[in-house]
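For this depiction, one protein chain was excluded, whereas all remaining protein chains were kept in their positions.
So that you can tell them apart, the chains are marked A and B in the order they are listed, and the count of residues begins at 1 in each.
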Amino acid sequence: MQRFLIIRIIQSFFTLLVLSIAVFFGAEQTGDLALVLSTADTTQEELEELREKLGLNKPAHMRYLSWAGNAITGDLGRSGTKRRPVWDMLLERVPATLQLAAAGLFVAMAIGIPLGIIAAIYRNSYIDKFAKVFAIVGMSAPQFWVAIMLIMLFAAQWRLLPAFGKGGIDHYILPAFAISLFIMAGFMRLTRSSMLEVLDSEFVKFARIKGLSERVVIYKHALKNAIIPVLTFGGVSFAGLLNGSIVVEVVFAWPGIGLLMLNGIRERDVPVILATILTSGLLYIVLSTIVDLLYAYVDPRIRYG
Amino acid sequence: MATVDTEQILQEKKPLGAQVSDFYKKMKELKLPWFPVVVLIVLVICALFAPWITPQNPEDSSSIDVMKGVSKLGPFQSMENPLGVDRLGRDMLSRLVYGARISAFISVISLGFGAVVGTAVGITSGYFGGKTDAFIMRCCDAVMGFPTILLALIIVAIQGGAGIQNVIVAIIATVWARFARQIRGEVLTLKERDFVTMAVVAGVPAYKIMYRHIFPNVVNTVLIIVSLMVGQTILLEASLSFLGVGVPPGTSAWGIMVSEGRLNLVDLWWLSLLPGLCITVVVICMNLFGDWLRDTLDPKLRRT
Partner (left out) sequence: MAESPVLEVKNLKTHFFTRSGVVKAVDGVNFSLNAGETLGIVGESGSGKSMTALSIMGLVPQPAGKIVEGEILFNGDDLVQKTQAELQQIRGRDICMILQDPMTSLNPVFTVGNQVIETVKQSAKSNESLKNRAIELLHRVRIAAPESRIDNYPHQMSGGMRQRVVGAIAIAGAPQLLIADEATTSLDATIQYQYLALLKELQRDTGMAIIFITHDMGVVAKMCDYVAVMYAGKVAEIADVRDLFNNPTHPYTEALMRSVPNVDEEVDMLYAIEGQPPALDNLPPGCTFAPRCPYAFDKCFTEFPDIFQVGEASKRHTATCWKLSEK
């Protein structure tokens, strides 16, 4: 297990390195930081001075290394447009995104998994058919549209829930639901097919032969096996939720890194772009490593095998 | 008894009625999913013939009576604008039809090129193996692991911001890895097959082997992956448009239309509802059609 962990860390480091290089040089293409920091009446000379000060004239690898060196110590530069240290901005925003993603995952699992289990047990019943339709629609509807429709109904028309911003639990409900829909469908489908497969297996047959009650057969034997692939999916999809968070953050004006990243791209704010992209990448890598570890823990064949 | 001329029988055509019922029987056998197919045909027609079939020019704001102010014409209220008008007075139906065109265009081009690039990479990587293969697969993993919108945004950012071209390149960059990985796996098994060995022994150059022998055998898989990815591609394009990094603002693309409708969610509710509904229906139909295609092409992939 330790060996596994070490290999993963090395791989992740490598990926992050490549990503940072690619984004660093790519982001530089998008805009001249000096231009962004200057105003309309900055002269050419002042522009040149600024460039010199920012180190924009140094050779490529020097620029990258100095940025990377700073980044590791926590100095991610200052935002071109907002003039604040990027690190501070990140610190404010990352928790918000994580909270939204966690809420989304919770909702997706709380609804998707039970629905999948019931659909598998009562195969071909009305609830199974409803679940299937729900899954198809959930996976096909664009998240931003679902978010807007939710706002339209619950906030604008019926005035039940707030339409934007972060706050108490009621502020979480709509965004969490919007972000979770796509994944919820995935959970439902996966749980259903996993359960169906397990329900068909020999040890479930044997459990029935042993005379165990149907409830024990399903909830103890079948479920524990069926849940293993679902958990991996959960982990993978949590990382993917960071994906959907961008769009949902925009619609609900949720103060997370997605919104920060988007604005950075629009404003060609290079330090912000770099920092947010790398943070997202890092979050994703950390999460998927944790998932792989969890998986190894739950399945004793991997743990002791 | 007169001798029967086989030639004659082969050339004898059945009467039209019989031909039609044969066709109908064949269609029934195939179990085509009707609703998705109809929707997709409509989509294709919209995409190809948009300028000729739309009732009005989508740029035309003339439905506003400038004296009365912004028109609040909703769906099913007027024969001229069957689905209502937007805030600037443009006909919704026409805009939606043009939106179909844009979605179709972007999806087809990006998925098409993505498939080509991905397949080429996959075949090359799988055929030559070794360190190149390992490196390429590592890249594939990195790309595939990343959340798609994030990746697309990164690529858009690297290219310098919004624009149709950048969106297309971004989507291609997101999509190719899926093809590369799957195809490479198939190539690994294919290249051990006898007909490849014989070609190698006969001195056929590598590029020719890849092109003439390997490629035709992976076409099926390519089609299957395409069918899996279409829905996702349309969603990605719509999301990018919605975020404002896709087509220029004001264009009649579904994603943008949804975004425009945000300001008038209650009174002009159809502005956001209709284009989003279009996207949902099209993606549903694509997915259903893709399922059917996979079931017909390869029953082994059948799901519960």
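List of remarks:
Keep this in mind: a residue touches a chain if its C-beta (ideal position, glycine included) is under 8 Å from a C-beta of that chain, and two chains touch if they have at least 3 such contacts.
Keep in mind it's a predicted model, so treat the numbers as computed, not measured.
Just so you know, the chain we are not showing touches A across the whole complex.
Which of A:131, A:146, A:161 or A:207 touches the hidden chain is settled by the complete complex: it is A:207. The chain not shown here is touched by just one of A:93, A:189 or A:221, and that residue is A:221.
Interface residues of chain A facing the missing partner chain: 201-203, 205-214, 216, 221, 224-225, 228, 298-301, 304-305.
Going forward, only the chains that are shown with their structure count from here on.
Contacts from chain B toward chain A in the complex involve residues 142, 145-150, 153-154, 156-161, 231, 235, 238-239, 242-245, 255, 258-259, 261-262, 265-266, 269, 272-273, 275-276, 279-280, 283-284, 287-288, 303-304. Within the complex formed with chain B, the chain A residues making contact are 15, 18-19, 22-23, 26-27, 29-31, 136-137, 139-146, 148-149, 151-152, 156-157, 192-193, 196, 239-240, 242-244, 246-247, 250-251, 261-262, 265-266, 268, 273, 277, 280-281, 284, 288.
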